[in-house]
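For reference, the structure I am asking about is given below.
Here the complex is missing a single protein chain, while all its other protein chains stay put.
Order as written gives the chain letters A, B and C; numbering starts at 1 within each chain.
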Amino acid sequence: MRKLRIAVIGAGVIGKMHIRNLVKGVEGAELVAVASPSMARHTEWLSGLGVTNQFVDYKDMLARVDVDAVCICSATNTHLDIVRHVASLKKAMFCEKPLDIHFRRSKEIAAIVKDAGVPFQVGFNRRFDAQFNQLHRVVSQGEIGRPQVVKITSREAELPPRGALKSAGNVFIDIHVHDFDMAQYLMGDTIERVYVEGGAIADPSRADEEGFVDTTVITLKFSNGGVGTIDCSLLAVYGHDQLAEVLGSKGLAKINNTAPTTLEISNEQGVTKDKPHFSCLDRYPVSYANELAVFADSVLNGKPVLVGAEDSLRAERLALAADISYREQRPVYVREVN
Amino acid sequence: MRKLRIAVIGAGVIGKMHIRNLVKGVEGAELVAVASPSMARHTEWLSGLGVTNQFVDYKDMLARVDVDAVCICSATNTHLDIVRHVASLKKAMFCEKPLDIHFRRSKEIAAIVKDAGVPFQVGFNRRFDAQFNQLHRVVSQGEIGRPQVVKITSREAELPPRGALKSAGNVFIDIHVHDFDMAQYLMGDTIERVYVEGGAIADPSRADEEGFVDTTVITLKFSNGGVGTIDCSLLAVYGHDQLAEVLGSKGLAKINNTAPTTLEISNEQGVTKDKPHFSCLDRYPVSYANELAVFADSVLNGKPVLVGAEDSLRAERLALAADISYREQRPVYVREVN
Amino acid sequence: MRKLRIAVIGAGVIGKMHIRNLVKGVEGAELVAVASPSMARHTEWLSGLGVTNQFVDYKDMLARVDVDAVCICSATNTHLDIVRHVASLKKAMFCEKPLDIHFRRSKEIAAIVKDAGVPFQVGFNRRFDAQFNQLHRVVSQGEIGRPQVVKITSREAELPPRGALKSAGNVFIDIHVHDFDMAQYLMGDTIERVYVEGGAIADPSRADEEGFVDTTVITLKFSNGGVGTIDCSLLAVYGHDQLAEVLGSKGLAKINNTAPTTLEISNEQGVTKDKPHFSCLDRYPVSYANELAVFADSVLNGKPVLVGAEDSLRAERLALAADISYREQRPVYVREVN
Partner (left out) sequence: MRKLRIAVIGAGVIGKMHIRNLVKGVEGAELVAVASPSMARHTEWLSGLGVTNQFVDYKDMLARVDVDAVCICSATNTHLDIVRHVASLKKAMFCEKPLDIHFRRSKEIAAIVKDAGVPFQVGFNRRFDAQFNQLHRVVSQGEIGRPQVVKITSREAELPPRGALKSAGNVFIDIHVHDFDMAQYLMGDTIERVYVEGGAIADPSRADEEGFVDTTVITLKFSNGGVGTIDCSLLAVYGHDQLAEVLGSKGLAKINNTAPTTLEISNEQGVTKDKPHFSCLDRYPVSYANELAVFADSVLNGKPVLVGAEDSLRAERLALAADISYREQRPVYVREVN
């Protein structure tokens, strides 16, 4: 059984997560090398996992190791150069979201991979999570009739450190791009207009931080008439609160949070169960492994990738529209963004 | 123990509900008479309940029966005249919401009762529901820290008959006025800006019906920075879906639907429990009796009413702002409405 | 609409509860008098409720007031004399459970009411609770196929005061008689054998108190082969924990506890909701009013009572068998008890 030989570029939090998954075992894939500009800091950890092919320079790695595909987890602003190089080598790519924080550069990436004709999957891992997957399945199979309203709750347990969001773009492009993708995926429709209310509400002391917004409510208008709302907070102290539902003409389909255990303690204070998981890494571990397995299957067996550059552009365009709406306090048509 | 002698004006669905509650027993209150312009249709039902003081003309009733207070449940466009008359008699009033569908007339009502100095309570029954009440209590006592986001789901199980919404104003003033009141009550703050997306989404064939909107998402911006969302549908086939939550700096407080029973059946198809109650009458029965008991207590013991004409104006102003937002597709400041 | 004229005998906790319900309004019934040997202690409370017909001697009351039916809530050991007297007057009776703590005397009561031919209902209120009622309905309608196993949890929030259980018989006859009745009612079958393990486990310091048992597990064998278990504790600090389920060939039907509200608070400690109600009075208020309304309907309209003396004997016989099993540490056939 042939396995896809994957090299990982980037060894930050997300890079490490993919590396760990590949070492533990992702169906159809194997890790063959890792490159990171700050490799000195990661070499001990990688060696402990048995990863011996370590490189500082990804070009060097790709020149010396036999690789089928690359998993791009480096800083977002490095994606374009890496994609251009890997595309020139005609290797398949799995790239973390967003493609870039500048839409022009994201479109450039999409054009490069289209021209190169290489498989290219983007890291919208929630599509590979059992809960979201099942929700999508029942909606798309018509179990709740015609979809009319989508609601998503997207809350993080703790605020990012000062400055973190700036390099990552902003909350819309860094975090809620997942929610924009999911909203369209669940409704089976595209969004034509967004409106955002929000601000530095959880931590008003950071209102001066460039681009800092910690709490928003995003209203969506879909092309076929449906509506939606995404409520977002970067400070839900009880955990990673990630809910989604679709109301249709024949009923409602809704997914709930998962938690570490089902334990419930009843005492004089009340009936208490576990908090939701703390972060996306705790909440979505299986989805991260699944997305790579599906990617491997696509590449090895010549199947179309399930979520590609065009899907990412669709979500990123919405993130930009949301940012404009927030700054200009008006509804913004997605077609305004180009 | 003296009881407040209440006469009911109007014997429609809501009037009948209050009459039934008063006959079954509302603490501190007793029903002494009922007036309805279409009394002929109600006389048999009222006699069956033992209500013998029946009148076609409410002025006639108030002239002949010894009454402490009036419960106004007649058509909304009759409120103004009735209030003017009852105020001139210096009787206390419990009036169904909204005061009127025209804001100018609602303000007139508020001015009349203020001038008359009579107790005047408006039928925002949810404030007297155990769930909403407890939610308000924990939020206002600071159990979840500083409130940041309010979310309300407000769904009806079935569409109103064609034309019904027109005489009732529109969904914003007839139905969601409850949600506007609750959103401000829960946050302990006023809303300064609203934005609405929506349409005839559940039943597009009624898009031509004047003022018909069956599905909306309403975004709220509060004066002190908080945000909120109310999602509304007039066609949730599984029942009266009424949820509310407040996210604060120390946690989340949330209430769930109630259902007829806690029965749960597990079989080869899944694990199934009762649907939520079907309508507001099934969902909120206790709150309707409670609001009259609290009204009776206010009047009998000279306490201030808990929710008066000014509260209603605040909610009605929001309903108008929402209607403008929907029609003009732009965020509307509440201060624009006067 | 004629109402059943009910006189209450006994004004202890349960008597007061029925009195309050009748004053608030029980469909088809009205309270006409109250008798209690310790009337001096209750007279102020009763007068406050507007109950003016107050008697020390129930015979006196029945001689002087026009009464259709009697609600017997006095000390259990007084039931026999009262029933004999009321039966001689040919009045209908609603009698609290158990008929007596001595099975011989309970049988005497059953014989008296049978001979007199008067309507006689026993206070198994849970049969009139929405949850248990719905559970019984789905099981008896075959929704879960052939019933095979019944499980009941029956826990009280706090230990009775020292000595209380002695006068009340013991836990089996005073408390779990409800569970024995329910187990047979739900399974639609009779129990032929019981086995009990238990002891003074929650409060071992009361092991010396005559008849004191605070924690038991009761195993049931039904005549048609089914089995069951009732787990009982008098010290569940989190509240009145009352669960029931029936496993059948096509699935499981199960009811859960009810709680004051549906509020749920999520914070750094966990996700906490309300405790179950504290006592039977909080948990079953509607059922207590319902059972009297159904009794009134039976008497007024000549319908058979839904739960009579024979049903009570069936449950009391099981309580005695359980007590023997507990004391002799062996399975006991119900037919051994006579």
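By definition in this document, a contact is a pair of C-beta atoms (placed from the backbone, for glycine too) under 8 Å apart; a residue touches a chain by one contact, two chains touch by 3 or more.
Here the structure is a predicted model, which means the values were calculated and not measured.
Taking every chain of the complex into account, the omitted one touches A, B, C.
Within the set A:36, A:148 or A:257, the residue that contacts the chain not displayed is A:257. Within the complete assembly, C:237 is the residue of C:40, C:63, C:111 or C:237 that touches the hidden chain. Subunit B meets the missing chain through residues 236-239, 241, 259, 266-276. Although one chain is not drawn, its touching partners on subunit A can still be listed: residues 1, 24-25, 48, 50, 130-131, 134-135, 138, 143-144, 250-258, 260-268.
Within subunit C, the residues in touch with the undisplayed chain are 148-149, 151, 155, 193, 195, 197-199, 201-202, 204, 215-217, 219-221, 225-229, 231, 233, 235-238, 241, 247, 249-252, 329-331.
Just so it is clear, only the chains that are shown with their structure count from here on.
Subunit A and subunit B have Cα centroids lying 42 Å from one another.
Shared interface positions of subunit B, defined as residues touching 2 or more other chains, are 250-252.
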